[in-house]
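Please find one structure pasted underneath; my questions will follow.
Missing here is one protein chain; the remaining ones are kept as they sit in the complex.
Letters A, B and C mark the chains in the order given here, with residues in each chain numbered from 1 onward.
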Amino acid sequence: MIRVGIVGGTGYTGIELLRLLVNHPEISLEIITSRGEAGRHVGDLFPSLRRKLELSFSEPNPAALSACDVIFFATPNGFAMTLVPFLLSEGTRVIDLAADFRLKNPDEWQQWYGMPHACPELLAEAVYGLPELNREAIKNARLVANPGCYPTAVTLGFLPLLERDCVWPESLIADAKSGVSGAGRKAAVETSLCEASETVRAYAVAGHRHLPEIRQCLAGASRGPVGLTFVPHLMPMIRGIHATLYARLRKRDLNLQELFETRFRAEPFVDVMPAGSHPETRSVRGANFCRLAWHRPQDGETVIVLSVIDNLGKGAAGQAVQNMNIMFGLDERQGLEQVALLP
Amino acid sequence: MIRVGIVGGTGYTGIELLRLLVNHPEISLEIITSRGEAGRHVGDLFPSLRRKLELSFSEPNPAALSACDVIFFATPNGFAMTLVPFLLSEGTRVIDLAADFRLKNPDEWQQWYGMPHACPELLAEAVYGLPELNREAIKNARLVANPGCYPTAVTLGFLPLLERDCVWPESLIADAKSGVSGAGRKAAVETSLCEASETVRAYAVAGHRHLPEIRQCLAGASRGPVGLTFVPHLMPMIRGIHATLYARLRKRDLNLQELFETRFRAEPFVDVMPAGSHPETRSVRGANFCRLAWHRPQDGETVIVLSVIDNLGKGAAGQAVQNMNIMFGLDERQGLEQVALLP
Amino acid sequence: MIRVGIVGGTGYTGIELLRLLVNHPEISLEIITSRGEAGRHVGDLFPSLRRKLELSFSEPNPAALSACDVIFFATPNGFAMTLVPFLLSEGTRVIDLAADFRLKNPDEWQQWYGMPHACPELLAEAVYGLPELNREAIKNARLVANPGCYPTAVTLGFLPLLERDCVWPESLIADAKSGVSGAGRKAAVETSLCEASETVRAYAVAGHRHLPEIRQCLAGASRGPVGLTFVPHLMPMIRGIHATLYARLRKRDLNLQELFETRFRAEPFVDVMPAGSHPETRSVRGANFCRLAWHRPQDGETVIVLSVIDNLGKGAAGQAVQNMNIMFGLDERQGLEQVALLP
Partner (left out) sequence: MIRVGIVGGTGYTGIELLRLLVNHPEISLEIITSRGEAGRHVGDLFPSLRRKLELSFSEPNPAALSACDVIFFATPNGFAMTLVPFLLSEGTRVIDLAADFRLKNPDEWQQWYGMPHACPELLAEAVYGLPELNREAIKNARLVANPGCYPTAVTLGFLPLLERDCVWPESLIADAKSGVSGAGRKAAVETSLCEASETVRAYAVAGHRHLPEIRQCLAGASRGPVGLTFVPHLMPMIRGIHATLYARLRKRDLNLQELFETRFRAEPFVDVMPAGSHPETRSVRGANFCRLAWHRPQDGETVIVLSVIDNLGKGAAGQAVQNMNIMFGLDERQGLEQVALLP
């Protein structure tokens, strides 16, 4: 059994990790930490876990954590990097669901996250945990930077097009729509039901923190810099990301359906839908899936890719479990077999 | 492996059965019928099941169905009763998620369902499939009448109080709130998002079809007739039932917490919360659970029980799988281990 | 023109007052105060008011407020009572939308609101601003205690039955369902979209602050004490209260439809629906209306009244404007003619 710890278990990525891990057959959940809720039974805070998990939150204790085989960080940005060097030195592997190790350039990280990086020397080693890109590197990684939700949905959608030079990389547009859980579990007027339901709005159009992360992913796929306009929107719903991606084709005679199907044929958690499909976010609610479909209206030069994930699933906790399975040589599907909750 | 068939797989109880059964380790799903969608791939109608289930809807064929060990009927009221006698005669066991076999009295059935019963001789044999009441009888049942969603939530809440004569049975009140999926998957103006979201209303106050079913359950628990006022309400959400139950206590010195805990201690799917709790429907969303808590405001003579279920889970498909597990001697929890989807 | 000031304009009752008052033909809005937002343009905080209102929030200044003819308090409980004595002494009339002057008994007030009352001598003078009960007293009132949302919905529903001794007053039940805006505009995890949508729960079953207020109202109508069980529930929607009221009839041969219609015939904002109706909260969304219907299932001894209001309309700001109209001799309908927003 793989001994697992979770640091920061009271947010939405934390509880989603718990939801997945309590039914994972190959792990034992040893520790779940929370400073604010230390001593409280998990089922007391999250009644959905009553009678499913007999564990209480504890203060984060580095020594105790280092007794685990792997630690998931589901903490605010900037926290994991204070503990990761110690854990790695003790031989404990780490999957960080926050942004601490996602950008390769420490200056860029500081610019977007507003603080100097605590262990920039680890940025090169950290493996960006998108299995569809980096499966081999993940297998032996000590430290996995679990991708952001928007970067996952956007990168998977553009990937085949950029890898095969099918589109012009300088004018990519990603119009993304996210459920409110992407903002985390917190007390805030703007994400209250009265303010966030029955309305739609864009946010952070001037520059969202996921912009440099997506650009880094796409530049890798494109083997060169990309020009990306990224506009996130808040949707009146709990879970789900719908990315609507626009690019201009470089050539007219492409079999795009074959391109996408070939690229993702071996992927257990990417589903290329038939041409002309309109994937819905609810089709992946609670599941570790990305569903994709492409369109080319009026046979023009614009290709549109529709890409949906559950921001807490393939966009966070599901992908983290997938990474753990890869790191420990398990079947990649273990603990991730749930069917999406529909309706 | 238990060979399973589903008749009428395109409604919400049907897709919920599929969601549960595709991950059930002891069954093989042989047939799923639908007249309207015959020939269509299940994943085509329900994209959440793409890559999870390689099966297509077929016309209902009695001979093919009788080759299964058990058939779930997820059909409109009045359909199962036309096929059940044949299936039973062929040795196939039946779990009916509709109302055909829930009432013991054929006249009462005809009065509420507006048609004569096709096989009234089976009503006595049919076992009402509430495991917390009838587990022993379910084990050997050929025909299980799976309870309605409201009856499940209301009966479990009143059960300990009535069995132990703690309340006056003649003036029970059940104020129940249901998500819209209780109305089924159908084209109707009144359940459209524009008509059913951002609003609350009562319905069928003059008499809902679940009234006689609940009365029958409560009369059984009470060993005598009960007076019940039942008011269902439509909530602006997809899943969940919240039953708020009111009764007048017959005696003042009762340890109600102990009463409830004792009654349900051995039950794998009933969770008695600490005194003073307010169970939420989302704590059981997608799960086969009933959570309960009782209150006695101002130490008065009125006891209030709050009982929540997922109307498609413990209120329909989850309970049906629980019944199947009992009928076939499996661990009652198999296929029902999912944690509720929260948030 | 009546000079109007609003103290505490940044909550939901405050913005609803603004929405109504900017189109009221007989008033001029002079002042709107907010400590937290002083200096900020109203349309900057509430974009819905851009180009409708050229006013900025200011610090509350007693002298400036006393230059108004009437002040609305849309403040947290306990604030109005610190300013009201001064304003009354200056001849400024007051409508308090908080609870400071709703209870007649200062000890009871202290018990439920957790602080001593600052001007208990005014409690007797304050007029409880339910026009359907107290229209004559409101006309000349200096100080109106605007009713709570639950008390409005519950009182109007029970009123005809209690005034005419049609029901037993000792076992009344009010099962009430409220939209989330009833909790006010605030940063709180429990009212965030992710926690409060797609779920239903009861709260404060042990004792809600509106309980003594409702009891006081019903005792007045009943000319004697009443026994009331009151259970509020949180609904996954923004606006609306649905009160489901249960009482036991004292006599069987009553024409309840006539009773309700007669009682409310002259009321501009109470709509008695045809017998057997199921009023919806959306039918009064944004409007100053209470819609009612009664039921008597199976001709039994239990009468059920369904009563719906918009908690921010007839349950708060709409009723406050109605009270102002009465106090200043205006047509009671002025500024309140909006049709509910449906869909």
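Criterion: contacts are C-beta pairs under 8 Å (C-beta built on N, C-alpha and C of every residue); 3 or more make two chains touch, one makes a residue touch a chain.
All values derive from a computational prediction rather than experimental measurement.
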item	value
Contacting the left-out chain in the complete assembly, out of C:S66, C:Q257 or C:Q338	C:Q338
Contact partner of the left-out chain, one of B:A67, B:L193 or B:A275	B:L193
Residues belonging to subunit B that touch the chain removed from view	12, 180-181, 185-189, 191-198, 236-238
Interface with the unshown chain - residue positions in subunit A	171, 173, 175, 177, 194-195, 197-203, 205-207, 227, 229-231, 233, 235-240, 242, 244, 246, 248, 276, 278-283, 285, 295, 297-298, 300, 302, 304, 306, 308, 343
Touch list for subunit C against the chain that is not drawn	12, 15, 18-19, 22-23, 46-52, 181, 185, 198, 238-239, 271, 273, 279-280, 282-287, 291, 337-343
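Note that in this section only the chains that are shown with their structure count from here on.
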item	value
Interface residue identity across copies subunit A, subunit B - same or different by half	same
Distance between chain centroids, defined by C-alpha means - subunit A, subunit C (Å)	45
Between subunit A and subunit B, centroid-to-centroid distance (C-alpha), Å	36
Interface hub residues of subunit C, defined as touching at least two other chains	194-195, 197-198, 236-238
